[in-house]
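The complex appears here without one of its protein chains, the remainder shown in place.
Here is chain A:
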């Protein structure tokens, strides 16, 4: 965190000054470790074994927060008889179809809670047969969950569960209740196992367990912070799930000082999932509709909304969004232009888009502030994909590698591509920096902070807003008068934003006003509870509703912390409804009293309002006048169906999920699987890798490596991990061209331990060549004690650290670490496994030109690699 989020780390230092203990778990010793109380080096790719070990400790020593767990989690819920855990089967769950590499989650459901879950029309990709009633299809039990990044659609809450009340056992003793299933699932994640799998000594591990559990409970809370590297595994989502299980058991969610904090990689990556740049989401985590035949708004809403909880109001959120998009053209008669929305025909994630570029299907590409020729896994494949396009638009500050690969990329040097043969037309559009435009950043705390323009952008540089608005304006001008039905969605758009200044910059505040939403009279809304399903309100992103309450830009508020209480509610604005801590109803006990005075946040005040109200320091994340004793009538739906003790209001049952019956493609509980490329066999299960990990179609430049004791695995004996340095930013477009930053880390380097340096003859500040089955790169060598060999399964394991900022362009240059990476993705999010893979390292510089290709080929031959290697389910 100090390494990649130094500004946010000030709060960790502040907590430390008040006595907080900081534990840092990382394969290498970083600037964070330097300030931590405990540093735990572990083998990259073994985190679920580590977290599972803590879960084991918590369960076996009864360190969980029992009252919280019983009342607020699904621990007491009883599972169906036909559910089989990874302990019963050889490391997989019931419902696995190895042929299609997918799970049927029918057997994962709660006992007594109807028959079906997520599916309905949601993921019916196999056939376009459209039942009249989604519910009948839910009951037939024939669907899979292998959905297009379905999991991401739950960014603001969980998936649906079946109808009816699931059976519960509040004593947590029923053998099929979630709690007991969890206990059996993690029974073998002992300290000895953690030591063997992760390379973390037992004493050190016990110390971590003690620190975490002693600092959790009624009086104390523990927070987890992770950087997005945690998501970059074939089991990335399950890494975060493992932390969620632990935090739920310890009662650390919805309470001050608790939670799981995702430290996002860019200034507004949170914002770009809230108002998404993702293929599978509409603003506010509304799922993008699929290309089901004849699906209308009604059928979509029926399939996508949950019966219980705030997703029950899906129709109001979606109709208001359609009104924001198409304004007066969206009417009840035309389903509010629901048919205008694009449709998914499957997964269209970044890497799948590259594959269809290679197939010649995808012909045009916009790169906006992204440098895949350096920053994406298997950078070579990214360039080859772009070389197959008709046109490519690159918007960035400088001529990044993604804009110049056709002229001077590595494939030109090796002779694989010739400039004169490349038919891609590349347009480079200089971009304005954040100081040159108005706008907002949304940080990991869901906090929208407004930034004001300081200067006009230089030369031809323009903001994204300018580019998108004027591009749309010009396209609409060209299409004007068209009678083609296909053009209606573009022509009917409400595309009228005021412009200002010498460059005709659209007014960002006007966009914010559209996002915030308006009522029928055009007055700004103040809460998403005001959104209507009948088209009388418009709102560009329901979770942002209220950011411009009373017509005031709430995100621009800057009242200093010292002038307000510790919640600091008047600094900027947090979605939803300016709540600083989500699910904060959980900070009070079932009766509505704070768990402890020390950790009081919100509570039920019977003397407020007419019949009592929730009050406290934060905005209560609960219906203000719903008393703790409220029990919903049987026919209630949506938010009304949540009882007074259901704090997790976005979940379909109002509970925190220790066990996930639906919404995940790869299992209801986190399981330790080895990374795609690993020097070890899975110590815990017969199943080596995540059986439903997302492998891309075979490609000669995307070969996987043998693992464990498979022949050839020893050709790549070292674990490698990629990461960022404080001095540079991601793929370097914002830092390698800046002399003041470039001079601080002037060259690409790899970090190795003195032991590995000795073993391979690597000289400090000399050169090393690093090879995988995908590529070869060279780096200067930093020999440092900060990299440490680990003992894993009785073997001495070395890890190689690779910062991934560099590429051949810019002021500070070097090879791109991502040349080494394969494309084996998390099945929920389609994110690459960049944080744990295997390589060989040898002294000296790499060969140039065609000889570099020959070297990689020789390694592949020596390891016996073909298109089947590493592709077993």
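One rule holds in what follows: contacts are C-beta pairs under 8 Å (C-beta built on N, C-alpha and C of every residue); 3 or more make two chains touch, one makes a residue touch a chain; residues count from 1.
Throughout what follows, contacts and distances are computed from a predicted model.
Q: Pick from "4Fe-4S dicluster domain-containing protein", "Ubiquinone biosynthesis accessory factor UbiJ", "Dipeptide ABC transporter ATP-binding protein" or "NADH dehydrogenase subunit E" the UniProt protein name of the chain that isn't shown here.
A: Hidden chain identified via UniProt as "4Fe-4S dicluster domain-containing protein".
Q: Based on the whole complex, identify which of A:429, A:782 or A:853 touches the chain you can't see.
A: Within the whole complex, the residue contacting the unshown chain is A:782.
Q: Taking the entire complex into account, which one of A:342, A:761, A:849 or A:864 touches the absent chain?
A: A:761
Q: Looking at A:36, A:641 or A:773, which makes contact with the chain not pictured?
A: Touches the omitted chain: A:36.
Q: With the missing chain put back, which residues of chain A would touch it? List them for me.
A: Where chain A meets the chain not shown: residues 2, 6-7, 9-10, 13, 29, 31-41, 201, 204, 207, 714-715, 717, 725-727, 739-747, 749, 754-755, 757-766, 769, 780, 782-786, 788-791, 795-796, 811-812, 840, 842-844, 862.
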